[in-house]
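Apart from one protein chain that is not included, each protein chain of the complex appears where it belongs.
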């Protein structure tokens, strides 16, 4: 039985992780931290009967030796010091924040407009996009769990990028459920504002999540400079991301060649759900699961061999987009069956 | 053309009032205040093209002479000083807060656990429940606009109480859309908490809104001590209140007698929608309207003459439960057709 | 490894059952039937990657010997003949319809206005309310899975009824998510009708679900004639039931006595979540779980010893209200740990 520490369990990814660990036959919760609610029980802050005492992060650090793995569910920028502290103890760390996802400190600085404060740790991290980086994740001690939006785009486009068939310009129109914003109280995320509404935000080429798309898709087949126009929208549902992706392929690449490429690339993948021709991925295909659903649609069905295609990729932002992929990373890292606790 | 000042236009009742005034052929907006956003435009804080400059409440007070009526859409307890200031200028005031609804300072103190700080103003106010107090509202200069929950219960039960047929104990199970909580950012009201959820709160006999039920229903037919068990619930919709009310009537009172009583009591009322036998009121009957829908259902259809009945009353909390009734009060007070601008 | 046949997998309880069985370490799907979609794959009718071929019910009956248990997820009244066919083969049957829940054919006839067509089978069935009837369920071959509304009411009131503290009249104001109506296409259940709406239906003393409340609560402590006024409402969420229950207790029964009673009655129950004083059960406490959450609130907090109380009980209608309890019944019947596959 492995034991887990969870730093930051009062947000949505934290409680999702606790629930997933309840189901996991070889992993159990050792301790749980919350800065805002230390001293209370987890059941005081979430509508669930988990009576774990909430301790401070500092106390969690003292108990690093009690656990095999620490999951960091902290706000962005708050993971850097805890990562340093935990990795010094040798415990395995899976960080769900954005702090260690970009492997190049210069790229981090370009997107975040500030130097990374722990560049020495950056290159010790493996980017935990399980289906792509499985080999590096195996045995890894420091894993950066990918972002929810980029996971949908990267798994949706990986086969095309790897084959060199992805167009220079890619338009990604993404829609995310509101838990993706975290458990916070901004007016924008209040029910009476978000319900019966639909809100684009940060649209264009400057959203930070594009950095993870470039990191994965621009490097998978030599160096390539795909340009991503990425438009996230706030969708009035609790969970789920759907990315509608517009691209074109080179002359001579047919729909069947693309379908075969995806089928081969993802053969045997337990969490990739490729939809047959004629079906389109929806949120329902993946909600409350660790799956990514991917559909391939020619823009013009009377000219099925292109060049324009619409890839739709969906996932549950709290599972495959966060805590589920974190468990998947844990399973791979320690050598368990990758699906353990995730079906 | 009458001119209105609106104090506190950045909440939901304020913007609803502005929208209703756009439609009103004899009322126009003169000025709009917002403490939190003074200096901005109304269109900066609401998704609507109303470019009214937001001024401070203090500035609004200076412009009292520019208007015929001031609508106060301020947080509870914040209306007392503005009311005093505006009434001193002689301008007509319609207060949408709870501050002046209870006409008896002792009763206020009992429910709010603090003395009322303007008891001298209390008895100058008319309680603006239009269908019941129309005569007093006509010509009134100080009007307290009723609460949303009590309006559903008071109009739902008024005929029975007046006839002396209402049982001593009444159970009111109410459900309200989330705009009823105001435009605020508490976690409880955030989308990801409230959506796909349903939350009872303050259930029992101590919710302050009961005071308005007692004030209306316990006095309408001599003095009577009806006891209200009132359970509000947070409903995942933007707008609307539905109150399911359980009561019994005296032996000998038949369903037909009750229907006749309601029909006569509300004959000619433009905003009361009595449903025929066999239909039950829903939110949809009243959403985005100034109506109250009322249905009467015998608990046991095989014993239609009682004694147990279920009255369901619904309204839109932002219209008949707030800004619409405020306009209706204005119309009555100045002698316009009561439905002006409200169809 | 046990093997399951599922009759009627194209509705919501059917697909929920398939998903739960995926997670169950000792149960697997052998075959799945659908009258409307036989010949297709399960993945053709649900947004999930379960490629089970859908066979006809007749074909399923021929394969009774392939399975250890058959779950019947058929429309009400459609289970009677399949039950007879399957029980003749000796296979264990767990019926999720209402057909065999009432153990007395006369009571069935009274509520359904038609004689039961298989009265001989009725008394071979165990009523599968796990927490109450665990002993009879153990080893049972014919189990009638309880209704969703009655499960919330029966588990919410069982301790009081057993102690003889439940008042003669009980008012149950229940709210259910729309999946409770099944996977059907009536206008009432269409999105544009049900969203931003809230709809009472069949309110009073004649809803058939009352029969299950009487069967459990009127017999648990000798014979008692509690009268249930039961008002279901359609709630705009996918899943979840919340019942707000109004009752009174005898003089001398204090809040602490009630709390102690519930704590003792449900000691060690893995799926009963008793909330501490001051908290009220919400849908969120139980959604996507097999739990029932129960809260106890004195109507008048200044008179905590009664006599009026409000019990709120919640559950997920597709899990504890249907497929989860069906798995729990299976686990108990065959002697597995009751929580297997349900955490």
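Note that the chains take the letters A, B and C in the order they are written out, and that residue 1 is the start of every chain.
Please note the rule applied: a residue touches a chain if its C-beta (ideal position, glycine included) is under 8 Å from a C-beta of that chain, and two chains touch if they have at least 3 such contacts.
No experiment lies behind these values; they were computed from the predicted model shown.
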Only one of A:237, A:274 or A:336 touches the unshown chain, namely A:237
Among C:195, C:263, C:303 or C:339, which residue is in contact with the omitted chain in the full complex?
C:195
Looking at the full complex, which residue from B:47, B:65 or B:267 touches the chain that isn't shown here?
B:47
Touch with the omitted chain, as defined above, among C:3, C:183, C:227 or C:259
C:183
Tell me where the left-out chain touches chain B, residue by residue.
22-23, 25, 47-49, 196, 273, 282, 284-285, 288, 291, 293, 343
Could you pull out which residues of chain C are in touch with the chain that's been left out?
12, 177-179, 181, 183-187, 189-196, 236-238
Footprint of the hidden chain on chain A, which residues?
171, 173, 175, 193, 195-201, 203-206, 229, 231, 233, 235-240, 242, 244, 246, 280-284, 287, 297-302, 308, 310, 312
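Here is the rule we go by: only the chains that are shown with their structure count from here on.
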In terms of CA centroid distance, which chain is the most far removed from chain B?
A
Just to be sure I understand: the centre of a chain is the mean of its C-alpha atoms, right? Then which chain's centre is nearest the mean of all of them?
C
What whole-number Å value describes the gap between the mean CA coordinates of chain A and chain C?
36
At least two other chains touched by the same residue of chain B: list those residues.
193, 195-196, 236-238
